[in-house]
Every structure is written in structure tokens, then in C-alpha cells.
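A single protein chain has been omitted from the complex, and every remaining protein chain is retained in its original position.
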Amino acid sequence: MDNVLLLQILTAAIKTGTPLLLVALGEMVCEKSGVLNLGQEGMMLMGAVCGFIAAFSTGSLLLGVLAAMAAGMLMSLLFGVISMHLRANQVATGLALTIFGTGLSAFIGSSYVGQTVKGFQGIQIPVLADIPFIGKLLFSHDLLIYVSWVLVLVVGWFCVKTRGGLILRAVGENPHNANAIGLPVLTVRYLAILFGGAMAGLAGSYMSLAYTPMWMENMTGGRGWIALALVVFASWKTKNLVLGAYLFGIASIMHLVLQGLGMKISPSLLAMLPYLATLIVMIFIGSNRMKEKLSAPMSLGQTFDSRV
Amino acid sequence: MWQFQPRTFIPWYLQIVSPLIAVFFTVLLGMGLFSFLGKDPFHAMQVFFISPLSDGYNIGELLVKTAPMLLCAIGLALCYQANLWNIGAEGQLLLGAVVGSAVSLHFAESSFSVWLALIAGVLAGMVWSGIAIALRQWFNSNIILTTIMLNYIALYTLQWAVHGPLKDPDGMGFPESAMFADTQLLPILIENTRVHLGVLFALLAAVLCWVLLRFSWLGFQIRVLGHDESSAHYAGFSIRRLRWGIMLLSGALAGLAGACEVSGPIGQLIPSVSPGYGYAAIIVAWLGRLHPIGMLLSGSFLGLIYMGGDMAQIELGVPTAITGLFQGALLFLLLASDFLLKYRLVKVKSKENQNG
Partner (left out) sequence: MKTRIFRLLAVAALTAGCAVSAASAAEEPMKVGFIYVGPVGDHGWSYEHDRARKELEKALPGQIKTTFVENVAEGADAERVITQLAKGGNKIIFTTSFGFMNPTLKVAKKFPNVIFEHATGYKRTKNVSTYIQRAYEGRYVAGVAAGLLTKSNTIGYIASFPIPEVYRDIDATFMGAKSVNPNVKIKIVWVNSWYDPGKETDAANALIDQGVDVMMQHTDSPAPMLVAEKRGIRAVGQASDVSHFAPKAHVFSIVDNWEPHYLKTVQAVKDGSWKPQDYWGGFAEDVVKLGSINDNLPQNVKDAINTTYTKIKTGEFKPFTGPLKDNTGKEVVAAGHSMTDAELAQINWFVEGIDATVAK
């Protein structure tokens, strides 16, 4: 394979993998606190539509991104109230969030279909962007991709090297013990949920302000679900998340690349690739039961009630 | 001071009150929304909820719309009771449609083709849900994620089939199968409507499921498993077998729904077999409190919302997205009002008085 094609595939992988990476980062933090939030699709879509509307109305992409993050946080707050305070089942609440977010975003976005904004353009980092191959691959992307890398470093450092990260993990492993030693379990979980919402909103804004600077119903196309699988794939470790996100990015566009190369496989079969890949990955991960049991936060998905 | 305390016992009438509260607030939300959009809220509610019931054809359509959702929901309810978070009804339905159509077209000459198609659809759905439960049992894979991935794979399988092997050779190259002949179509039950045998299947399934759960040993096991897994374990029930059975049954029902859709109202295999029945079925299951009779009502209600959405477009010029919005809001409000089910407001003496 020649260098140019390789560069193109890798660049496309980064671009396509970024929304996955952002959502997965947020969900990973959320899950580390023991909360399983299945509402990623809904939060992403709300982020995408609110970000688009804000950017379209004000002309400012930055305001769009902030609006998207706020929308994501609001949606996750809804999730938090219902699952933490009203003690509803986390799985059902997350699903409700997805369905609600999908419907609400379609509704408020319906008059913005077909409009466009001038989306994020690639930023060439001086000097670094001129390095052959690596320069084009790593240093000519748009702002949000650079932001995603910074976030990866920050989240990774936070989870492993800080006291906050330790508290997060303690709450996720055993909320009752954490409560007993005086850690504010609900507060920690709420913060984790809000962070997850902000990330999902950010990912949504990437979709509607950078990837395809338009709004369309259901434009996330299942990325939220793939991100959930990504967290499992990465065994809740940040560095694996990056690898996984870009791998899935390649899988999503592989069918187009293969078509362009002249391979005569049915496009429908090729389009199955990312989902098939996720399935296969889950099989491989799962066959090492011990490893998975050690990695997953023990209280994941269980409702916490301090009185029970 | 007042405090929320977990209930130890949930009276049966509260089980019904909670969905009704959710419905009530959803309707309120709808009225607020329509007022905001500048439409008369009462007229809007009438268009949404009353006009779909206004004549025989419309009621028939309601049944046609409800049937696939109800079939899927019955299976899903069993899964959710057993804590199996099966989100794959949509994919199982689509695969049932594809395989059902394939068999129907293959045996087009035979006068039994439609029955063969239904059986094939059932088997296909079982295989699809079987994959998910197998992955869970053997590889510990999260069933939510596997079923969702299988949904997408089933969708693309459908696309591949209508563009390839099942495409109508006389169809000018368009991605549709040949239209089904009379031997390949389900009998119509009520004249001048599209009410087909599948509707009867759905109603029968609801009744049979209720009988099963209420009166049979198997049903008892399922209910115990749903209430408390460790009790089921201590009682010696084979939880593994129960889980397999429930998932396979659920897949069978969804596959049947898919086969009925293509052999009934659609009459051929097309790319858009399902407008999301499998996902709507999740809401039907929850709204119906996972109870077969409850789901009959909630399924009809959701069908009403779907049809109301179309009519609202025609009569009020409201975007179709409002249907999805209602569905999501309904589910949220239901979960929120469930809180009242699990907790009650109690006056508690202050700490000093208690210790004193």
C-alpha cells in the first residue's frame, strides 16, 4: 500500500474516530463511578442540534460548542435525577434518555434541516505540520480533534494520578463502603454523569460543526452505542480507548475505501463492518472473563440507596 | 419532617396509576407544545388521539400498527423480567422478514408458502436472539451491546437481500422483492381493512403469555426469577435454561412479527420494513408494566400516537418528529412516576425525639 493511501486512511480514521473517542471518554468516567448511562445517542444528538442551532444563530462556533456541552449536561442531569434521586433502574432510564433525546432533537432541529454553517477548518500547527507524513497526519486537524487529545491526557492523568481519581474508583467499586467512610457518593456520581453528558454534547457538536457542518435527524447513526462497546473494549483504561476509537473509525469507512479501490463487494455487506467488528471484539474480550471481572467497576449499573 | 421511604409492599392499583400519570403528563406536555407552536391544543389532541379511532378503516389500521409492536413487546417483557436486557427485537424482526420472504419466494408455487414463511421467520428470529444469549452465556458479553450490534447487522442484511439475491428480476432493478401472490399473503380478517392474521397472532400471544405466567409452572419460575434471582437459585430452578428459553421465545415472537409484516400489510420485501417497531416495543413493554394485558393497552396507545403523528401532519402541519418526542417523554415520565410506586412519603419524628 502506498504512503499516500495509508496517510489518507489514517487521517480519515482519526477524523471518524474522534466523536467515538469523546463520547467514550465521558462514559468511561461515568462508569468508573458505577453508573451505566445508555443515553449516549440521545445526549449526542441533543448536543449536535443545540450546537448547530447556536452556531447558526450567532455565527460563533465556540458558542455552538459550549451550547452543545450544556445541552449534553442538561440531558445527563435529567438522567441523574431520575436514576439517582428517583432511584429508577439505570438501564431503563438510559434507554428512555436515548429515545427522548432522539425525538426531541429531531423536533427542535426540524426547521434547521438543510442549513449549513462554516464548520471547523483544519489548523496547521506551524513547523510541526511540515514534517512529512506525521505532519499531515497529526498536526493539520481541526480544533476539536486537538481538544480531544488534550482531554485524553487530562482524563488519563486524573483517573490514575490524582486523589479525585481514586475517590471516583472507590465509589464505583463499592459505594456502600465509600459511603461508610464518608465519601459523598451521590455527589461524585452526579459529577461523573455531568462530565459524561458534557463529553457526549461535545462529540455531538463535532458531528454537526466539524464532520458534516449540517444538522440531520439521527445523524449520529449508532456512534453512541459503539462508544459504549468501546469502553468495554478498552477495559476502562484511557490509553486503550484511543486505540479502539481510531480502529473503529477505520472500520466505519473501510467500505468506502474498498469501493474506491475497485473491490466489488456489496456495499451493504461492507457497511456491516464496524458493527461486526464490535461484536467480534466483545467475544475476544469476554473470553478472558477474569480480566474483565477485574476491570469493570463492581457496582456498575446498580442503584445506590444509602438507607438500604 | 417528611421523608421518602422504600415501600415494602406495592398495592396492585398503584401499578396502574403510574402509567396513567405518565400518560396524563405526556398529554399535558403535548398540549403545551402545540400551544407553543400556535395550534389549538384541544384540536391537536383530538387529531392525535381521537381521529385515529374515527372509523372502521382507521381502527383496522390501529390494529395493524399495534400488532408487530405487541408481538415484540410480549417477548421483551419476559426478557426484562428475567433481567435480560434484550434490545434486539428490531433486528430479530428484520431478520424474520428477510428469511420469511426468502422462503416465501422460494416456495412461491406451493399453496403453503405463507405458512412456511411464518415458520421460517420464527426460526430466523430465534437464531438471532440465540446468538445474543449464546454470547452472553459463553463469553460474558453484555447483552445490550450485542443485541444492538445485531440490530445493525440485520438491517444491512436486509439491504443486501433487497439489492441482491431477493431482488425482483422483473422489477427494473429496483431494490424490492417480487410482490407476493395470494398464496403468499396472510388472510385478511376484516373486510375493507388491512387487518391480517398477524393481528390475531398478537392478541393470542398476549392471552397465552398471561395464562402462561399466571397459571403454569414455567410461568411461576419466570416470575420468581424476575423478582429475586437468588430465590430462584435456591429453589433449584435452572436459571440457565430459563434464560435460553426466554431469549429464544422473544426472538421467535419478533421474527414472527417481521414475517407477518412482509406477508401482510406490505406484501413484499422492501428496504423499509420497520419504522422502528422493535424499539417502540421496548416502550410498550415498560408502559404496560411487563404485563400482557397491560401491554395490549400500551401497545394500542403507542399505535395511536404513531397514527396521530401522521394525521397531525396532514391536518395541523406539525413535523413528524413530534411522534418520537412523545414516545421518549412518555417513557421518561413513566420512570419518574414509578418513583411513587417504590417509595412513599412518610412523616418521621426528628432525631432528638427518637433518641430521647
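Residue numbering begins at 1 within each chain, and the chains themselves are lettered A and B in the order written.
Keep this in mind: contacts are C-beta pairs under 8 Å (C-beta built on N, C-alpha and C of every residue); 3 or more make two chains touch, one makes a residue touch a chain.
This one's a predicted model, so the numbers in the text were calculated from it and none came from an experiment.
Can you say which of B:45, B:119, B:179 or B:297 touches the chain missing from this structure?
Looking across B:45, B:119, B:179 or B:297, the contact with the absent chain belongs to B:179.
Which of these, A:56, A:100, A:190 or A:211, touches the one chain of the complex that we don't see?
With A:56, A:100, A:190 or A:211 as choices, the missing chain is touched by A:211.
Considering the whole complex, not just the chains shown, which residues of chain A touch the missing one?
Residues in contact with the chain left out: 5, 8, 12, 16, 110-116, 119, 121, 207, 211-214, 216-217, 219, 221, 252-253, 256-257, 259-262, 264, 266-268, 271.
Could I get the residues of chain B that touch the absent chain, sorted low to high?
Listed in rising order, the touching residues are 57, 61, 64, 159, 163-164, 172-176, 179, 194, 261, 265-268, 270-273, 275, 307, 310-311, 313-314, 319-320.
Just so we're on the same page, only the chains that are shown with their structure count from here on.
Could you grab the centroid distance between chain A and chain B? Build each centroid from C-alpha atoms only and quote it in angstrom.
From the centre of chain A to the centre of chain B is 28 Å.
In their shared complex, at which residues does chain B touch chain A?
Interface residues on the chain B side: 5-6, 85, 87, 135, 139-142, 144-146, 148-150, 152-153, 156-157, 159-160, 163-164, 279, 282-283, 286, 319, 321-329, 331-332, 334-336, 338-339, 342-343.
If we count contacts the way the header does, which residues on chain A are in touch with chain B in the complex?
38, 42, 78, 82, 86-89, 91-93, 95-97, 99-104, 106-107, 109-110, 217, 222, 225, 228-229, 232, 266, 268-269, 271-272, 275-276, 278-279, 282-283, 285-287, 289, 292, 305, 307-308
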